[in-house]
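Got a structure here, written out as structure tokens. Questions coming.
A protein chain is absent from this complex, but the other protein chains hold their places.
Then we have chain A:
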Amino acid sequence: MRITCPICGERDRREFYYVGDAVLLERPDPEAGEAAWDDYLHNRDNPAGDTRDLWSHEGGCGAWVVVTRNTVTHEVLATELASDVAADLREARP
């Protein structure tokens, strides 16, 4: 498996460490309430299909990368810098 780091380019999977669902970037407001926080901390989808994960390029530049991949075909569909995704999320906030 190869993952394209937005900074370093296409690299071997062994340079990356899997961190978890990219929903981690969507942290609720501290006052969002128990239900929102419970969901954020504990509930994850388990799709047979496209999913978005956070990976760390720890054996490379150190960037956090959002990887969109397919759990059935193992195809890697897209990679983005997590810092860019987080900035977009901040901007989209009301």
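Definition applied: a contact is a pair of C-beta atoms (placed from the backbone, for glycine too) under 8 Å apart; a residue touches a chain by one contact, two chains touch by 3 or more; residues count from 1.
As a convention for this text, contacts and distances are computed from a predicted model.
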Omitted chain (choose from "Carbohydrate ABC transporter membrane protein 2, CUT1 family", "Transport permease protein", "Sarcosine oxidase subunit gamma" or "Menaquinol oxidoreductase") - UniProt protein name: "Sarcosine oxidase subunit gamma"
Of A:R14, A:H42, A:H74 or A:R90, the residue in touch with the unshown chain: A:R14
Footprint left on chain A by the chain that the document does not show: 7-8, 11-12, 14-15, 58-63
